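A short worksheet on the structure shown next.
A single protein chain has been omitted; all remaining protein chains appear in their positions.
The letters A and B name the chains in turn, as written, and every chain counts its residues from 1.
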Amino acid sequence: MDALAITLQYVFTGVAIGSIYAMVGLGFNIIYNCTGIINFAQGEFVMLGGMFMVTLTTVWKLPVGIAFPIAVLLVVLVGIGFERIAIHPLKNPSVLVLIMITIAGSILIKGLAMFAWGKEARYLPHFSGETPINIMGATILPQTLWVLASLLTVVVGLAYFFNRTLIGKAMRACAHNPDAARLVGISVKQMVTLSFGLSSGIGAIAGVVITPIILMDYQRGAMLALKGFGAAILGGLGSAPGAVLAGLLIGILESLGAGYISSHYKDAIALIVLLGVLFVRPGGLLGSADVQRLKKF
Amino acid sequence: MKKVLILTTILCLMLSGLGFAAEPAGEPIKIGAVFSVTGKASWLGEPERNTAKMIEAEVNAAGGINGRPIEVIVEDDAGVEANAVNAVKKLVTKDNVIAIVGPSVTGASLAVKPIAEEFGVPLISCAAAESIVNPVAKWVFKTPQKDSDCAIRIFEYMKSKGLTKVAIITSTDAFGDNGRKQLKAHAPQMGIEIAADETYGPADTDMTAQLTKIKASDAQAVINWSVVPAQVTVSKNMRQLGMTIPLYQSHGFGNVKYAQASGEAGEGIIFPAGRLLVVDTLADDNPQKAVLAKYKSDYESKFNDQVSTFGGHAYDALWLVINAIKEVGPDKAKIRDYVENTKGFVGTGGIFNFSPEDHCGLDKTAFEMIIVKDSKFVALSAVEKSAAQVIMIQED
Partner (left out) sequence: MKHYISLAFFIVVVMGLPMIVRNPYYVGTLVFVGIYSLITISLSLLLGYAGQISLGHAAFYGIGAYTSGLLATRCHLSPWIGLVCAAVVAGVLAYSIGRPVLKLRGHYLAMATLGFGEIVYIFLNSTVELTGGPSGFGQIPRFAVGAFSFKNDTRFYYLVWVTVIILLVLVLNVINSRIGRALRSIHGSETAANTMGVNTASYKMQVFVFSAAVSSIAGAYYAHYVTFVSPATFDANTSILLVTMVIIGGMSNVWGAILGALLLGTLPEYLRTFGDYDILIYGAIMLIIMMFAPEGLAGIAAAVKRKFEGTLVPRAAA
């Protein structure tokens, strides 16, 4: 391998890692936009997506094309159910209390998944085989293209939803000013439910497409959520393109760090850059610190 | 003021709650077990707990020990050191167990080592790292094979194939770290050069960056030392990069599911492990065969799950304790002495010969070199023998 091919390989690896972070990070934004909270159970939605997919394709023997939407739908139901049971009944909860509730929810979901799928890691065949695609001496797996394609689809879909549809616009209104939204007749509570549905759906899509690469076990969600949270923050909370940009950036930093500096410190390198960016831009890459100041927390 | 009153009441209630769960010491002989039934290493704790409960039922169905049933009290430490400390104290001071099996993981085992010493209770760890029994502590033993022997077996095999330059890639948890230390310690004296030394986080999703570096080095083979899921990812990433040099894994690869998950990329992986994984291909006169075959069929029929070497570590530990009780009765000091002087105990991990200097009891012959073939584990000696036969037939 010549030096160029090696560098290109690091970048490809970074994209492969980063696309996973971005995919997980995207899910945080919608609930945040609607409620101002970080949903600590987001990683569990990702895990559930992967696990349902494993069951549907290996036990029920469904083809990927059919199992994929069913898995996502099932997780959406879990997300909505969780919101209806644990968050909907509350009157004027504070942001910190809501976050704690999502932490408790994540523990519960994790526990249930442990009973449902056992403690061993589960695996899923790659959707389009494992023959690597060779570009100028560097390789990338077809599954990574699946992740990137889902990423693009979700970002475009969200842009359309929030800018072109009535429900999407109503949700944005809730995010900007819940009181004003209520005044013009938008049911903020229903929008919150919807935001949980959407977020869990995006998490599930992430889980389905990344499980072939990473294997899935019942406690994988927390680690993924941590990285995804980093991506969402670095990109600027609430910004979908920001999360994608930041996720890829973190992935590439880790990969280049492992390649050119030291694999022992690769995560630290990415985190130091993240902290550095926050110190200069307290609202993240594509976020605004002024908007941040107006949020409840 | 009232707050404090309530605080006190809750405190008292909680303490009385703790006491309430206590049962009077009855007839059964109590043996403690601390496994990571939940948490990060629950894939270890699960087969260990299952195995312990299976043996308990088996012994009691056969009338117990000298007419007394045994009771295995399994505590979960969730892989957390503070929890393991509490669990061991509970077992010793509240349940009055006479011996403890576990913990499952290295960190927890090292954390409870001083407690076993302080309270004088025999503790047989199911965790891998050599530091558990080196330096030797009076009351602490372990059943998994030694990390150093694993490293030596891999190096010996490499040398037999004429390979001297190796890249090592290890995970940054206690298991990978101990492997890394042993590999680096034994390489010079075995005449092996470490061409690259890379690490990754245990939950990392992709190791191609590290492997690209290794590919660019002049390493002739890769040794990966970690547990699932990284060991699967490494093999797949090597295949993705088109790396053709052989991949060796540690004894952490001890579950056939990992070979299946690796798919094509897993073919040809070679690693040292206990003979449990290849019991079907062992010669009938192998001294371990009967024990291994029985454990495998018992476990797999009872739990409808594939047997792993990890549950085997608990099997060996618990039987060591039970054998000791049969011989010397339920007495902590006598059990300790008996275990320390046990020779020729046939377990799943190998044939144990303990001594006051050696609280592990296994040497490098406990390992069988195993190769992955058609997503199954096969003893390398059997493969090489049949390959030699093919050549002989062709020559005829």
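What we mean here is this: a residue touches a chain if its C-beta (ideal position, glycine included) is under 8 Å from a C-beta of that chain, and two chains touch if they have at least 3 such contacts.
All values derive from a computational prediction rather than experimental measurement.
Visitor: Identify the residue among A:Ile103, A:Leu145, A:Ala173 or A:Val188 that touches the chain left out of the display.
Guide: A:Ile103
Visitor: In the complete assembly, which of B:Lys30, B:Lys90, B:Lys296 or B:His359 touches the absent chain?
Guide: Here the residue in touch with the unshown chain is B:Lys90.
Visitor: For the chain not shown, which residue from B:Glu48, B:Glu71, B:Asp173 or B:Asp316 touches it across the whole complex?
Guide: Counting the whole complex, the residue in contact with the absent chain is B:Asp173.
Visitor: Under the stated touch rule, tell me which residues of subunit B contact the chain that is not displayed.
Guide: For subunit B, the residues touching the absent chain are 1-8, 10-11, 14-15, 17-19, 21, 37-38, 74-76, 78-83, 85-87, 89-90, 92-94, 106-107, 110-111, 113-114, 129, 131, 172-174, 176-178, 181, 199.
Visitor: What subunit A residues would touch the chain not displayed?
Guide: Residues in contact with the chain left out: 32, 38, 86, 89-90, 93-97, 100-101, 103-108, 110-112, 114-115, 222, 226, 229-230, 233, 237, 264-265, 267-268, 271-272, 274-275, 278-279, 282-284, 292-293, 295, 297.
Heads up, the rule we're going with is that only the chains that are shown with their structure count from here on.
Visitor: Nearest whole angstrom, what separates the Cα centre of subunit A from the Cα centre of subunit B?
Guide: Distance between chain centres: 35 Å.
Visitor: Contact residues on subunit A for subunit B in the complex?
Guide: 1, 6, 9-10, 12-14, 16-17, 20, 114, 118-121, 123, 125, 130, 132, 139, 141, 210, 213-215, 217, 219-220, 223, 254-256, 258-259, 263-264, 266-267
Visitor: Could you pull out which subunit B residues touch subunit A in their complex?
Guide: Subunit B reaches subunit A through residues 38-40, 42-43, 45-46, 172, 198-201, 203, 205-206, 208-210, 212-213, 215-216, 228-229, 232-233, 236, 239-242, 255, 257, 260-261, 263-265.
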